[in-house]
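Coming up: chain A.
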Amino acid sequence: MKRIFPMPIHSLMLTLVWLLLNGWSYGQLFLGLFLGLMIPIVAYPYVRGHTSVKKPLAMLVYLLLLLWDIVVANVDVARRILMPNKHLKPGWIAYPLSLQEDFPATVLASSISLTPGTVSVEFAEDMSCLYIHVLHLDNETSLKAFIAKRYEQPLKEIFGC
Partner candidate 1 sequence: MNLIWVPLLPLLGVLIPLFLGRYPRSLLALGTAILPAIALGIIVSLIPQVMAGEYPSVSYEWVPVLSLSISFFLDGLGLMFTLLILGIGLLVILYARYYLSPGDNAGRFYASLMLFMTAMLGVVLSSNLIQLWFFWELTSVSSFLLISFWSNRSDARKGARMALTVTGAGGLALLAGLLLIGEVVGSYDLQTVLASGTLIAQHQLYPLIVVLVLLGAFTKSAQFPFHFWLPHAMAAPTPVSAYLHSATMVKAGIFLMARFYPVLSHTELWFALVSLVGLMTLLVGAYTALFKHDLKGLLAYSTISHLGLITLLLGLDTELASLAAMFHVINHAVFKASLFMAAGIIDHESGSRDMRKLNGLMKYMPYTATLAMVAAASMAGVPLMNGFLSKEMLFAESLHQDILGAMSWLIPLLVTVGGALAVAYSLRFIHDVFFNGEPIDLPKTPHEPPRYMRVPVEILVVLCFLVGVFPELIVGDLLVAVGASLMPTGVPEFSLSIWHGFNLPLLMSLLAVLGGMALYSQRKHMFAFQAQFSEVDAKQVFEHVIQTLARRANNVYAFIDNGRFQRYATWMIVVAILALGMPLLGLTSAGGSLPTSDLDLVSLGGALLLIVGSVATVLLSHRRLLALVTISVVGLVVSVAFAWFSAPDLALTQLSVEVATIILFLLALYFLPQKMSLFNLPPARIARDLGLATLIGSLVGTLTYAMLTRPMESISDFFTLNAKTGGGGTNVVNVILVDFRGFDTFGEITVLAIAAIGIYKLLAGIRLFVPAADMDGRPWSSDRNPLMLMQISQSLLPLALLVSAYIFLRGHNLPGGGFIAGLITAVALVQQYVANGVVWMRDRGDLNFQWFIVSGLLIAFLSGAGSWAFGRPFLTTWFDYFSLPLVGKFELASAMAFDLGVYLTVIGATLSILTNLGKLTTTDRPNRGGQA
Partner candidate 2 sequence: MHLTALPVLLPFLGAVIVLIPWFNKRIAQQRLVAQLFLLGTLAVSIVLFTQTMGEGAQGYAMGEWEAPFGIFLIADPLAGFMLILAAVLALASHLYACGGDDQTGKFFHPLFLFQLMGINGAFLTADAFNLFVFFEILLIASYSLLIHGGGKERTRAAQHYVLYNLIGSAFFLIALAVLYRAYGTLSIPDMAARSSSLPEESLPLAKAGGLLLMAVFGIKAALLPLHFWLPRTYSSTSIPVAALFAIMTKVGVYSLWRVHGTVFGDDAGAVANLGKDALMWLSGATVIIGSVGVLASQSLRWLIANLIIVSVGTLLMTVAIGTVAATAAGIYYALHSTFMSGAFFLVAGLLIMQRGQAGDRLVRSRPLRYPRISGALFAIVAMAMIGLPPFSGFTGKIFVLQSALKSGDAFWVWPLMLIAGLVAMVALSRAGTTLFWRTQGAVPQDAEYRISGLHIAAAGILVGMSIVLVVFAGPLTEWSLRAAQDMHTGVSVMQLNGGESK
Partner candidate 3 sequence: MELIYSVTVGVMVTCSIFLMLRGHTFSVVLGLTLMSYAVNLFLFASGGLALNQPAILAEGASYADPLPQALVLTAIVIGFAMTAFALILAIRARADLGNDNVDGRAEVGDVLSNKGQTVEQNGSVREHPEPSSGGKL
């Protein structure tokens, strides 16, 4: 089973993306399903054992939340760019990671980077913390708390770790 159908979620998502690309028809569905089956078989050896998503629904919620954050933060950062530089207070924080697995940590770092104003630049070698550059660093502790509550906590649940 594993050999024929190594990554079921991937297969599904690929079929979905295929339909996104080509539009809906039965023909495309068949083709999408076929590719959704074939591609994972080809690609499987090259994909590390991801920590799998345990709660897909929570993931969806998380994504929508992230989307909203992106919009809001974008406006904020745009404002900061347009302001003179002297008002800028950039800084670094070392966010203490409690997510230790690679994939969830990557998702967290990505989320942080996607929301404007913060960029994940580096992981500590021992994965103890994530170094983040902040465009405008007002309050370090509240930012850390925000990240923990808004992103890390949900991700822990999603990935079940």
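What we mean here is this: a residue touches a chain if its C-beta (ideal position, glycine included) is under 8 Å from a C-beta of that chain, and two chains touch if they have at least 3 such contacts; residues count from 1.
Per the selection procedure, all candidates are chains of the complex that A comes from, given by their letters.
Nothing here was measured: the structure is a model prediction, and the numbers come from that model.
Trainee: Chain A in this complex: which of 1, 2 or 3 touches it?
Mentor: The answer is candidate 1.
Trainee: So in the complex, which bits of chain A are touching candidate 1?
Mentor: Residue list for chain A touching candidate 1: 7, 10, 14, 17-18, 21-22, 25-27, 30-31, 35, 39-40, 42-43, 45-48, 50, 102-103, 105-106, 109-110, 120, 123.
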